[in-house]
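Okay, so here's the structure we're looking at.
Only one protein chain is missing; all other protein chains are in place.
Just so it is clear, A and B label the chains in written order, and each chain counts residues from 1 on its own.
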Amino acid sequence: MEYASQIMQYALTGLTLGGIYSVVALGFVVIYSVTGIINFAHGECVMLGAMVSVSCLGAGFPLSLSIFTAVVAVAVFGIIFEKLTVAPAKKASAVTLIIITIGAAIAIRGAALLVWGASPYPMPAFTSEQPLYVAGATVLPQSIWVMATSTAIFGGLYLLFNKSRTGKALRAAAMDRVAALLMGISPQRMSSLAFGLSAATAALAGAVVAPITTATYDMGLMLGLKGFIAASMGGLTSVTWAILGGFFLGLLESFGAGLISSNYKEAFAFILLIAILFRNALSGSRSKTVEKKV
Amino acid sequence: MNRKTLLTLGAVLVLVLILAAGCGGGGEETSEEAEAYKIGAIFDISGPASSLGVPERNTALLIEEQINAAGGIDGHPVEIIIEDNESNETKAVQAAKKLIEVDQVLAIVGPSTTGTSMAIIDTVQKSEVPMVSAAAGVGIAYPPGERHWVFKTAQNDSLVIGKVVDYLVAQGLTRVAFLNMNNAFGDSGRAEFEKASTPAGIDVVAWEKFGATDKDMTAQLTRIKAADPDAVVVWAIPPSASIVTKNYRQLGIDAPLIHSHGVGNRAFIELAGDASEGVIFPVGKLLVAEQLTDDDPQKEVLVKYAQDYEAKFEEPRSTFGGHGWDAVSVVLEALKTSGPDRAKLRDAIEGTENFAGISGVFNFSPDDHAGLDKSSLVIVKIVNGEWTILEGGN
Partner (left out) sequence: MLGTKTKVLLILWLLFMAVLPFVMPNQYYLGNLIIVGLYTLVGIGLCLLMGFAGQVSLGHAAFYGLGAYSSALLTVHFDLSPVLALVAAAVLTGLIAFFLGIPAMRLEEHYLALATLGWGIIVFIFFNEQTSLTGGPSGFSGIPYFSIGPLVFSSDMSFYYLVLAVVALGMLLAYNLVHSRMGRALRALRTSEAAAQSLGIATSRYKNRVFVISAVYASISGSLYCHYVTFISPSPFGFQASIEFVLIAVVGGLASIFGPVFGAAAVIALTEGVGAVMPKFFPYAGSEFEIIIYGCLLVIIMIFVPEGLTAALKKKRLRDKIEFGYRLLWRGLKDASRGC
């Protein structure tokens, strides 16, 4: 394989991975920008989206209905989740909340293990399994779906946050709780909405990614972590950076594995995380720490 | 004594009660007419190795049912006490201790993986309890001088690699790339291949690894493709093995794809779909039991086990379940001659000869606690989603 095609292959693989990470990252941004919480159970929502889709397909539902069911079910789950675990901990510190969401993630994973077992579930690709050829390298059609979904969610969120009244209400609740209350916006409602919305995007992400990765009960952990790392490139508050961060991470992993060392491929993401954290801290962007608003 | 101290003591008491309750499981036992023979089993039922542990656990339950229906051993019912070590070494050690001390088992079957098996060796040797592991690592039962109480039933990975090397040489595939999963299984395969390749005249043109949770291996495969090998050997288990296979076809690599015995299960084919077509791998004879010639010493045992297992659990047969079958059966067979004495049981296990099991025909001896040779394996090719024998087991 010529060098150029090799590089092309790394690039395409990187974009595939990047698409996966960016679509997960978006959900982190939604929750953080509205409530100031880092939700480590987000990865599990992705997993639930994948598992529910697969189960629906197995029950005979057509593809679009399966995905729709998954999205709705997980969105509802997200709202319930918020009511049960986040709302009661209103006054808790940021670290406590992180640990709470980690605990919840563990419980959800255990429940998934109970319901679906440990075996991976295959999911058929949306269109075709035949790879496409680009400049001597290949990419799966499903990867295109992933990237398209990522862009669509991004577009949807951008419009929501910037152009719609609900979006403005969400952002108002994030910026100043009391003022929002005065304006007739309920912070609790906004918080629930944020979680529900984030869960919905997670479910969609899970459904579109599963044909590539297969659906397993523990897929949420790593996906969540990496999606988080991607989102934190933009301080967790920017949807644009969630996308860019996701693709950056995917390309970093792919080229790192291809050109440097496939052994430490997993480590690249976390080294990046630490780099981001230190950059944030040293540049004194403590203002990025949004206090819990709702 | 003030209130606070009282409360603290009360809390401590409650705690001790919970502990006692937690450990109380092994206490009460109704006495039975003929005392049951108790065998302990530790499997990786949950956690990353559950695709190994679950069939093994199912198989153990199946055997327990069958042997008790046939009257037990010398009229003694057999009780198999199963522990889940969650693919976790510390828990494996705890489980071993519980089985030995609380349940007073005669022998321990399992664990399912090399790591957890290695972890409990010290415990079983100190307590002088025979152990028959269902895992693949050579080091588990080698050197026999230092493993007096330890045996194993899955083929040594050195054996399986040997079979692969033989095939490669026979087919004239001497420029080979090796890709393994980064866990104990993959690692061990790689180490064995390193040892076996050069003496056999095989030139390894690429060594690559991927992580157990990786969802995409195209980067590594791209490097392999660039090295232009005659064949590619992959040492992994599903789902990773399936993902690699899909990536392999996606990249359009022509060279024959040779997998390990880790893909000897239906899950691999289901997850890889059409990509699994043409995959070649060495495996015990269970998967192709019905295709064996009638004079094969294992055929009868294999077919019966496959039928019983698939009927009872409505799940496809699994070679891992087979390793579990062998471990339990070897112990039970030895128990027939030794009676309920741990040391005698160990001797009886060591003396097992020509025992037709699922993974092969076992011959243990003081020099060999692994018991199998290359004839226990066949080379299989996946054609139309089914397994067909390519080469006999010799």
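Just so we're on the same page, a residue touches a chain if its C-beta (ideal position, glycine included) is under 8 Å from a C-beta of that chain, and two chains touch if they have at least 3 such contacts.
Here the structure is a predicted model, which is why all the values come from computation and not from measurement.
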Which listed residue, B:Glu65, B:Glu79, B:Asp187 or B:Asp368, touches the chain dropped from view? B:Asp187
Among the options B:Ile67, B:Ile80 or B:Ala119, which residue touches the chain absent from this view? B:Ala119
Check the options A:Ile7, A:Leu63 or A:Ala89 and report the residue that touches the missing chain. A:Ala89
Which chain B residues would touch the chain omitted from the figure, given the whole complex? 3-4, 7-8, 10-11, 15, 18-19, 21-27, 45-47, 50, 53-54, 84, 86-90, 93-94, 97-98, 100-102, 114-115, 118-119, 121-122, 126, 137, 139, 182-184, 186-188
Considering the whole complex, not just the chains shown, which residues of chain A touch the missing one? 38, 85, 88-89, 92-96, 98-100, 102-111, 113-114, 221, 225, 232, 263-264, 266-267, 270-271, 273-274, 277-278, 280-282, 286, 289
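As a working rule, only the chains that are shown with their structure count from here on.
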Centre-to-centre distance between chain B and chain A (centres being mean Cα positions), rounded to whole Å: 36
Quick check on the complex: what are the chain B residues that touch chain A? 46-48, 50-51, 54, 182, 208-211, 213-216, 218-220, 222-223, 225-226, 238-239, 242-243, 250-252, 267, 270-271, 273-274
Chain B contact footprint on chain A (complex, rising order): 1, 6, 9-10, 12-13, 16-17, 20, 113, 117-120, 122, 129, 131, 138, 140, 212-214, 216, 218, 222, 254, 257-258, 262-263, 265-266
